[in-house]
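Got a structure here, written out as structure tokens. Questions coming.
Apart from one protein chain that is not included, each protein chain of the complex appears where it belongs.
Now for subunit A:
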């Protein structure tokens, strides 16, 4: 806790920034016994409880914890933005060594003085770059405003400074971007702009609050590397708030683990990962899916189960492999040449100008008891494929056979019955439950709809389903807002199970959950598969989770499947360039394995929108080994 990281890569680069070595040992920020409360109806809620931390110049401190652990509150308290959110710093001090050499306590500073410090000495970037930028001003004006405010430059100088900053965050064609509006930029570009704005005053501390959580992995990797490079160039300290252990391993020099407002562990990143002390840290690390952890094994496996014995937590890998596939049985789902496109209309008369090729000649099969993962980044069409199979979206052409019967050839009544056998789990469990009805009703709704139970039978069945997913029967009387995220997803799973389905489409079903909860839900899904021989279509962007759960994997890019095959084959012997880039971009939750020079995907994810008549190239996939197919024709940027 007190040791200074000697071998951390950034410390060497400090001399580049010209920071005097003498300041290295004195912390830039020292927080002592920080306590923050929020008033609620049931008395004050203590969000941060006596946190001590320090950050040295040029250092990256990662604060990691799950939702509600108080990590963002800590960050906002440092900026004294917490008062605007209704919180109150009730105790402790925040010492900042200012540029002028003086120490000041930010917890006591007046609001006008804080206004001057914010952006100047401490800058912050947020999770959602769209809402952090003002939609009615151009990018150039927004950066220039920050520069004029803090550096007292004129409009013209501020603008050239803005251009310099955009170049600094490696934005291509920065001069043209100055006159653009935020909505014309992609998420990754917006986050770069936010970083440019934050850095425009050369702050000594940058607070980054989950800056990459809303971004795709390949873009996340770019942004993480950018932050690292800029830190080396400018010698600033970074406080990095994240829930993702992979990101921590990637960026941090030191780690502080928070749980329920308290610090449970702090240390040099390699130590914390290699020898976690607190049981909570151990549990957290055990729950983190690590890409490559199932190398050499053909079947999926549950997440390790953590048992706490006294002070020590012991993670035990499950003995059982998920051997549930019946390869000889006819496929439960057979998708053939599926096309789903969205029309893009422009102008006064709504002229058809183009189409979004969301799903482009997609074919795959899912066998009973099998998990097929559909992976890809945002906009690749994986969700649209799922929604089309669920008939929430009409396809343009193609066939979907369920248990050998063509869904589109079925009469209406039969299609309705078939709905029982395919169920869907959505990403956001809170949004997919009607807040105005009890959880019991939500679970009972499919039973009532399909007349599967009556009267007291419904209640019994709901109680049983709740038990099946690890909740208790009396939860049925409660409303969705009374549950935690993980519990809500269990409820959604119970609802999906009500009709005894054969296939469940899980659309990013665990990506909104905290890691420990995510591991529990994935284990639950796998247990249910074992018990009921369920087939899953597991739609996800998270390669590490996919490695754990799936028997086979299909990689989607620009609406097409570019690679499909057994999970072991795709992960250990990726054939398509995009698959390889996708895997390289995944942050690995192991600082010993971090490689900051690995090649990353440059630039943006291309848009699936095409002009009329501009048909994408297509050719049949090529079989490279048994059951492992790959696209050899050019798709998007991959020739």
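We take it that a contact is a pair of C-beta atoms (placed from the backbone, for glycine too) under 8 Å apart; a residue touches a chain by one contact, two chains touch by 3 or more; residues count from 1.
Criterion: contacts and distances are computed from a predicted model.
*Asks:* For the complex's missing chain, which UniProt name, "ABC transmembrane type-1 domain-containing protein", "Cytochrome C oxidase subunit IV", "Glutathione transport system permease protein GsiD" or "Sulfite reductase (NADPH) hemoprotein beta-component"?
*Replies:* The correct option from "ABC transmembrane type-1 domain-containing protein", "Cytochrome C oxidase subunit IV", "Glutathione transport system permease protein GsiD" or "Sulfite reductase (NADPH) hemoprotein beta-component" is "Glutathione transport system permease protein GsiD", the UniProt name of the unshown chain.
*Asks:* Among A:274, A:392 or A:592, which residue is in touch with the absent chain?
*Replies:* Touching the chain that is not displayed is residue A:392.
*Asks:* Can you tell me which of A:41, A:100, A:173 or A:595 touches the chain that was removed from the display?
*Replies:* From the options A:41, A:100, A:173 or A:595, the contact with the absent chain belongs to A:41.
*Asks:* Of the residues listed, A:178, A:237, A:251 or A:286, which one is in contact with the missing chain?
*Replies:* Going through A:178, A:237, A:251 or A:286 one by one, A:286 is the residue touching the chain not shown.
*Asks:* Tell me which of A:517, A:605 or A:631 is the one touching the absent chain.
*Replies:* Only one of A:517, A:605 or A:631 touches the chain omitted from view, namely A:517.
*Asks:* Since one chain isn't shown, list which residues of subunit A touch it in the complete complex.
*Replies:* Contact residues on subunit A toward the absent chain are 38-41, 66, 68, 86, 279-280, 283, 286-287, 303, 305-308, 313, 390, 392, 416-417, 419-420, 423-424, 426, 428, 431-438, 445-446, 449-450, 470, 474, 477-479, 481-484, 486-487, 492, 495, 498-499, 514, 516-517, 519-520, 523.
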